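Just one protein chain is left out here, and the rest sit where they should.
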Amino acid sequence: MLNCKVNGKEIKVKQGTLVIDAIKQADYDVAHYCYHPGLSVAGVCRLCMVKIGDNPRLQIACNTPVQEGMEISNEDEQVKDAVKWGLDFHLINHPLDCPICDQAGECELQIQYMKFGQYDPEMAEKKVKKRKVVDLGSKIVLDTERCILCSRCVRFTDEVSKTNELGIFNRGDRSEVGTFEDKPLENDYALNTVDICPVGALTSKDFRFRQRVWYLKNQSTICTGCSTGCNVKVYYNEEGLFRVKPEFNEDINGYWMCDQGRDVYKFVNKDFRLLEAQSVTEGQAEPLSAGKAAQLAGEKLKELTKVNGPESVGVVVTGQYTNEEYESLFDYMVNKLKVKNIYHWVNNSDTMDDFDGLLLRGDKNPNTYGLKEIMKKYSIQTNMSDLEGAIKSNTIKTIVVAGPENQAVYPDFNERASLFSQASNLIWFSAGPVSAATSKHTLVIPTKTYAEKSGTYVNYKGTHQSSHKVTTIVRGALSLSDSVTLMSGESILTKPVGPQKAMKTNFFVNKSGEL
Amino acid sequence: MSIVKKPDWKANWYLIGIFSGLWFTLKTMVINIFNKDKMPTVNYPEEKYEYGPRFKGNHVLTVKKDGSVRCTACMLCATNCPANCITIAAAEHEDPTVEKYPISYEIDILRCVFCGFCEEACPVDAIRMGPEWQTPGLGHQDFHYDIQKLAYRANLKGGVLSRVDDEERHHAGI
Amino acid sequence: MAEVKIITEHYDKDEFISLEGYKKFDGYKMLKKAFKMSPQQIIDEVKSSGLRGRGGAGFPTGVKWGFLPDNGEERYLLCNADEGEPGTFKDRKMMERAPHQLIEGMIISAFAVNSHKGYIYIRGEYSYAAKVLEQAIKEAYDAGLLGKNILDSGFDFDLDIYRGAGAYICGEETGMISSLEGLKGQPKLKPPFPAIKGYLGKPTIVNNVETLASVIYILRDGVDGYRKYGTEKSAGTKLFSVSGNINKPGTYEVPLGYPLMDLINNECGGLKPGRKLKAVIPGGSSAPVLTAEECQKANMDYESLAQLGSMLGSGAVIIIDDSNCMVDMLNVIMHFYHHESCGQCTPCREGTGWLHKVVSSISSGTGRLQDIDLVDEVASRMMGRTICALSDAAAMPARAFIQKFRNEFEFYVREGRSKVKGVTDAQL
Partner (left out) sequence: MEAFSDDILVFIKKECSRYETRRSAIIPCLYKLQEKRGWISPEQIGQLAVAMDIPPVQINEVMKFYTMFNQQPVGKLHVQVCNNISCTMNGSRELTDHLCKTFNVKSGEVSSDGRVTVSKVECLGSCDTAPMMQINDEYYENLTPESATKIIEKLGK
């Protein structure tokens, strides 16, 4: 451990810490654009200037390791002047695009300008014009004029994704970021470049112009796209989820996430959801509330197990639920109903162990390992392939399916659904609509998605991660554990869910006294 | 909760009030008959009052030289609106020099408090408070103003030109 | 005191270019002497001779060599022949007239720093010099002066030539290393310095052509013989490239500490008739300009020029007489730096462009009075804020021009034309 002083505050840092990290550790702000802890040091934005000791020449904090007894100051007048001018140099050729720029609201230039700048521009000459709205494939739009050439994205494609698409061409203030001959930027991690872009030069086509960022709230959760279990932040408002960004976790995903994980928010939104329960009896559909449906399902199961015996009930579980939900489901099935035919529905057994070397895994379920643990705990050893025969031979007459939240990653979804429909009774827990479930007596109960419930997921290496509820999208949906509670005849404490309005903060309204 | 009060004894002297009221009415009527010019009221709807140029009436969306809406869908007006009455949906324009434009821009005029914050927040002079103040309508739908109404209603005669021109700014090197 | 020809002694002889001719004039004799010494002895000799880098920064060569870490890693010796500083052409002369001198200097230096691989990084425009050097290297290989076991000393040294492709910034040592690695020629962050981590992450020594050639003569004349010329802190002789409005422009070798006016009037034959000296840029375009009065007391050595607020730089003396407009001159210089900034660090990338725009708006007659102060202010904020010294190199002349010739700039802004007759609007 090393001792150093940041703006007079004494702190201890690890050996090899950079000054910029030490300043952050001491809770001081330090302006920087090019430095990113997940990438190599470029040292080109020249904003993280600090004064070290009495050295009259300012140093950049991102390329200076802390030494014992170092006295660091970034609130010195000299430093402030350097930052103000550094910012000015960044801004003189930056276009006035804030009104149409997606980054506005979370743009580092805006943040630093409000802090250090707030002056009239001194530049009277013309700005350098560069190319705008360059289409870089299906994911990203590039605006070279807005780019401040921090080279973060270039370093990302060089060092992290190792795909080498991006480069900086020409020199001087004619420098332009881009790909060779505007080739599309289509690697599996391309959208990380959008995240690390401190300005609006790289924007995501998916999010582009859909919302202004200040209308969105964010909450940390876990990506359920695959068994890696990246830590993510979802951005949402009362209309639904809008985007997903990675959050730093040294053990799981570092600073990054894959592009497939960024699409995982989509099935959560209302358009793709089952809004209320449905009971279909011989083709006659009847909508009913989820709670009612769960109670009905409970009664039905009780009766059926009594009449046909617990062996006639098959339970199919996917690896997309939380540990808590599995626990309650298994407890109910095994201990209460004595049902032991519990099957693990594996969606893509061929590609299950695929791994691209960075984050992306072939197992597209967040909690396969949690499910396996539970199955072991209840000592259930079944094989999904047995189920087909059992249905065909009519030994299993009732099937309860804890279906996938994200049906898109289940290529065999419809095929399986029609198989399950051969049983005379089908109870299906699903987040999205299940049109292929056409059994004689079908009950489809809407469930909550990962963003709407708290719970624990176990990733590929056995790390237990708990995620918290983000928001409620479908008010009529139940979590699996709540449904099980209702099925077993108990009541759940339902809190009345009022309209969740993300009230926007209005400067003038909140500070009315200052007007 | 309302409390019923018993009438005061003074209320019995209401006749004085009635007559003094009648006298005032009569007096003003006579003055107005013989001194018509100084009468403060106008004969609405035959006559209409001229408001000052800074009057904040119904909103106008300005247009560019080519006639399209100037608004860039930056949402600053919607953010700034204390009554929460502006709803904008943005989209990508096929012309890369425009880039972003509103496919729908709605003002719920019944919620609007005519404070003018939207006008002040606008960075490109796209929204102004116009001189109109008559806003009759038959149902709720008539009070949701869309782009058609805000920018191209008949009395704007093809739209009001915005003072901020992209091309001029481009030539000036901004 | 007059011109002292040590390095350039035989430059007027055409046969000096070939190996045979070079050997006739004691060529490669010092190499044999060097092999009899120990590397440390050579380093000490160079250190005590007081030889300073001739490329521009003037860093003591022996000290630089001493920085190499002793960890058994492979070391590289790079010769910086990317002479891009406007006004400088001495290295080109050296390579064209005496390629073997450079090769010999490099072998000796490589022996001293124990490096077995060297590159001469020559700027792309010097295609003739590159051809001459390539031929000379071939000759040297054939004669056993390069390659394995040179002259039976047991020392191996491979030398190759690498052509740049037109970037001033590659004259900066880390920029040159980047370029040699096949990257864009953008300078690298320091620390680590090249002597610790340079070419391909290995310890690397980068020296100028003239510096490497000087090593031969330090060995020949010994420390005392070398120190006979020059001043205490700036020892030896130096090549000056004199150009501009002068009768006899060219390369002149004079001892350091030589008075500037003597150089102009004696060696270079004075100014053209009827012209008056207005200013001199003493060390290439990045050196702050000297006014005519300052020139009178300027001596051509590192300290004297530093005292006057300028620098010796690469030894490119640009003489400006009174027929030139200073606004115009600054515009040319700013155009150069705007064109050559590598675009890595923001203050330099944007600042050089900004300075050029402001100065050219003054010289096109649309400038404002506050622009003059703006140039000074912008330039002052560019100094010392970037990875390499290019932004300083752009800022220093800008500030010096504004400070020393302010009235000319003010006149230009007020009247919209140059104070100097005959100079029209900038045609740049």
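Here the chain labels run A, B and C in written order, and each chain numbers its own residues starting at 1.
Simple rule for what comes next: a contact is a pair of C-beta atoms (placed from the backbone, for glycine too) under 8 Å apart; a residue touches a chain by one contact, two chains touch by 3 or more.
Keep in mind that what you see is a predicted model, and the values were worked out from it rather than measured.
Visitor: So which of the visible chains would the left-out chain be touching?
Guide: If we consider the entire complex, the absent chain touches A, C.
Visitor: Who touches the missing chain here, A:Arg171, A:Arg273, A:Arg361 or A:Lys448?
Guide: A:Arg171
Visitor: Among C:Glu3, C:Asp44, C:Glu134 or C:Glu181, which one touches the chain that has been omitted from the display?
Guide: C:Glu181
Visitor: Touching the hidden chain in the complete assembly: which of C:Pro69, C:Gly144 or C:Gly166 does that?
Guide: In the full complex, the listed residue that touches the missing chain is C:Gly166.
Visitor: Among the options C:Asn324, C:Thr346 or C:Ser391, which residue touches the chain absent from this view?
Guide: With C:Asn324, C:Thr346 or C:Ser391 as choices, the missing chain is touched by C:Asn324.
Visitor: Write the list of chain A residues that the hidden chain touches.
Guide: 164-171, 179-181
Visitor: State which residues belonging to chain C touch the missing partner chain.
Guide: 83-89, 91-92, 117, 123-128, 160, 162-168, 179-186, 199-200, 241-245, 249-251, 281, 285, 316, 318, 320, 324, 328-329, 332-333, 336, 339-340, 342, 427-428
Just so it is clear, only the chains that are shown with their structure count from here on.
Visitor: Take the average of all CA coordinates in chain A, do the same for chain B, and state the distance between these two points in whole angstrom.
Guide: 43
Visitor: In angstrom, rounded to a whole number, how far apart do the mean CA points of chain A and chain C lie?
Guide: 55
Visitor: Quick check: how many Å separate the C-alpha centres of chain B and chain C?
Guide: So the centre of chain B lies 71 Å away from the centre of chain C.
Visitor: Chain B: which residues touch two or more other chains?
Guide: Not one residue in chain B touches at least two other chains.
Visitor: Could you list which residues of chain A touch at least two other chains?
Guide: Residues 125-126 of chain A touch two or more partner chains.
Visitor: Give the list of chain C residues in touch with chain A in this complex.
Guide: Residues of chain C touching chain A: 167, 169, 184, 189, 191, 338-347, 349-354, 357-358, 361, 368, 371, 374, 381, 384-387.
Visitor: Touching residues of chain A toward chain C in the complex: what are they?
Guide: Touching chain C: residues 41-47, 49, 57-58, 63, 81-82, 85-86, 88-90, 92-93, 122-126, 128, 148-149, 168, 170-175 of chain A.
Visitor: Which residues of chain A touch chain B in the complex?
Guide: For chain A paired with chain B, touching residues are 95-96, 98-100, 104, 125-127, 129, 132-133, 208-210, 212, 214-215, 504, 506-509.
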